[in-house]
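With one protein chain held back, the other chains of the complex are shown just where they sit.
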Amino acid sequence: MSPGSLTLALLSGELMADVVEYPLLHAEQVSIRFGGLQALDRVDFQVNDGEIVGLIGPNGAGKTTFFNCVSGFYAPDTGRVAYRGRDITDLRPDQRVHLGIGRTFQQVGLVRSFTVLENVMVAQHQKVQYDTGGGMFGSPQSWAEEHLVRDRAFEVLDYMGLLHLAHSRLDGLSYGTLKQVEVAAVLGTDPDVLMLDEPLAGLSPEEGEAFGDRILEMREELGLTVVVIEHHVPFVLRVCDYIYVLNFGQLLAEGEPHDIRGNLAVAEAYMGEGATALA
Amino acid sequence: MVHDDEATEAVEIGAGADGADDGRGLGAVGAGRDFLASLADRLREGDRSPWGIGTAVVGGVVVLWSIFAADIKIARWLIAGLESGAVYSLIALGIALVYKSTRVLNYAQGELGTVPAFLAYALMVSFRWSDQDVINHPPDASRLWWATIVAVVVGAGLAVVINTFLVQRLAQASPVTSLVATAGAALLFISAEVVIFEAKAREFPRYVSGDAFSIAGEPVRWNTVLILLVLAGAVVVLATFFRTRAGVALLATAQEPFAAELSGVSVRAMSTLAWAGGGALAAIGGLLATMVFGNLRPGLVTSQYLTFALVAAVLGGLTSMVGAVVGGLLLGLVTVYANLLITGLGWDVPGPPQIAMLTVALVVLLVRPRGLFGKEA
Partner (left out) sequence: MARTERADDAITEATQPAGVEPSADGRARHAIVLADPRERWRPSPIGVIARLAVIAFYILLVIAIPHLIPGTLVNVAARAAVFAIVAVSMNVLMGYAGQVSLGHQAFVGVGAFTSAYFLSEAGMPYPFALAASLATGAGAALVLGMVALRVRGLYLALITIAYGLFAKEVIFNIRSLTGGGAGLRAPRPGVFDSDIAYVYFCAAVLGLILVFDWRLTATKAGRAIEALRDDERVASSWGINVTAYKLLAFVISGSIAGLAGALFAGIEQVVSPIDFDFTLALTFVLMTVVGGLGNRWGVIQGGIFFAILPTLLEKGHSNWHFFPFTQLNAQWEPLIGALLLILTLVQFPGGIAQQQEHLLRWLRFQPFRADPVVDPALAGRKRKRGAGPSGQASGLAGPDVPGLADARPSERGTDG
């Protein structure tokens, strides 16, 4: 996408990727093992364009590990990950960002010595065209683009309702706000698919509710596809089009929200305590 | 040995404290396996890798060839290598002990040796160390033995002071910050030595002199024998200590500070204990290093031994006491080998020991960062 595409998306309220026959994101038989622990065991996973997909399961089920495999932080032992039909299993995380995969972290992923604004600016890294030399020697292009980067950062912050905090340092912010800033920063990378790892942690129930609305809104306005890990089952059931349930690294169930709702009893039988936490 | 009984208990204590959702922090699971089994494992691992076999074969051929080509006397090599290696080992032991308990790489470990050595010197000259006095009253070697005891106690005390007033205050900082802080402490000690004793070398008596016996025509000095005996003694003392209640508590704290605290072990007291031990080892190492040189000058142990001892500790695996001893002796053998090789071949290459040291450091950290006996990278 071009550097201005986010602007465009914000203005038109519509930005759907080209129609393709491939699913947006497709993981096939992904397995990974840490020492004695099979963290993921032949997981199949698929996300179509414009969907909001939930990934649930008890603690230690391998949800974040799966995110790490998709975003390139872990290399799966076996299995492939494809993006719009292109095999991305061997790409570095930053190369995957270039393709349009954006993610947040379970524990706030921000640069903590930067202000809110600087965080959103640095996240636009790949949208900046000039090179290091141009920057250090002060080429006209670098000056012009820096203004653009700054404006775009303000735009994203405005969209997230964080404009008033632009110059704030992170240590003055609440946990919930930090999570919002993190989403703003990832939007700065101009993603097609947004992978959120427990976005509700640290939010009050009302705030969680509002964040659900915000996700639905982002899909409409920015044409985003969303994958979300969340423990809060009512939220997942409300927001998601499709849900995957992971347990001990294995796919326990998948389906549309009403199927999963019905399945929860079964899940409990498998997961015991974990399912209680889920419900 | 010291390391194999390493806290099956501690692992159990730690087992409940796993809060993380995912991650690679699961290495501790296998930590309880005993040393021999893991060594066997390691050999098997090596067996499988063609690179391992290839390197071993090529390395063996090169060493054999070089021994003939450079006319290296094996006895001389072993004696000199074990002598400097034993000093590396003693200092590395302290580094490993301190690192194990507080996760601090102590750059001041060298000066924790030089300062006590200077103190011993001051005691021997009855605190009159200006030029004129030393000529009139040369160091009184008869006081060396009790000066040693004072020096070791002071070394332990100084280490505790560093821990209490510097390292513990930086407990929240990154390990690198703590390293820089201890480097500051080292610089502080060096310049204090310069201010008090001036930047020059001073004659230092030895505990023992003369040759003990000879192996294959190579004389072995009593000094060398003493150094090796001291190292053996330190190993025995440490091994015994880690079987006592306090020793087990120390290991448990090193493994799982939080869980240990919950089960009534004072983490602070344990870190003090470890630093005191490290300081005492440093003082012993410093005195022996001084005797290898036969004289003492400010910054001696830091400039001549510290970097090698750090590399030795890493070679052994940083958290492993056995590793520190083996690493030190190995590094001593390697550096002396490099020296003999290059002199024997008549090459004009400066600093063979430093070349060997950097090579060992790079190879270990790039190929096997957890060292020979370490459990974590």
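Order of writing sets the chain letters: A and B. Residues in each chain are counted from 1.
One rule holds for everything that comes next: contacts are C-beta pairs under 8 Å (C-beta built on N, C-alpha and C of every residue); 3 or more make two chains touch, one makes a residue touch a chain.
All values reported here derive from a predicted model rather than from experimental measurement.
A.B. asks: Among the chains present in the display, which ones are touched by the chain that isn't there?
C.D. replies: A, B
A.B. asks: Going by the contact rule already stated, which one of A:D44, A:D90 or A:D213 would touch the omitted chain in the full complex?
C.D. replies: Residue touching the chain left out of view: A:D213.
A.B. asks: Who touches the missing chain here, A:L173, A:L196 or A:I260?
C.D. replies: A:L173
A.B. asks: Which of B:I79, B:L105, B:V235 or B:A324 touches the chain that is not shown?
C.D. replies: From the options B:I79, B:L105, B:V235 or B:A324, the contact with the absent chain belongs to B:L105.
A.B. asks: Where does chain A touch the missing chain, residue by residue?
C.D. replies: These residues of chain A touch the chain that is not shown: 71-73, 92-94, 97-98, 102-103, 105, 107-114, 117-118, 121-123, 125-126, 128, 130, 132, 134-138, 142, 146, 151, 154, 160-178, 180, 185-186, 188-189, 201-202, 204, 206-207, 209-211, 213-214.
A.B. asks: If the hidden chain were put back, which residues of chain B would touch it?
C.D. replies: 105, 107, 166, 169-170, 172-177, 179-181, 183-188, 190-192, 194-195, 199, 299, 302-303, 307, 310-311, 314, 348-351, 354-355, 357-358, 361-362, 365-366, 369
Basically, only the chains that are shown with their structure count from here on.
A.B. asks: Using mean CA coordinates as chain centres, what's the chain A-chain B distance in Å?
C.D. replies: Distance between chain centres: 47 Å.
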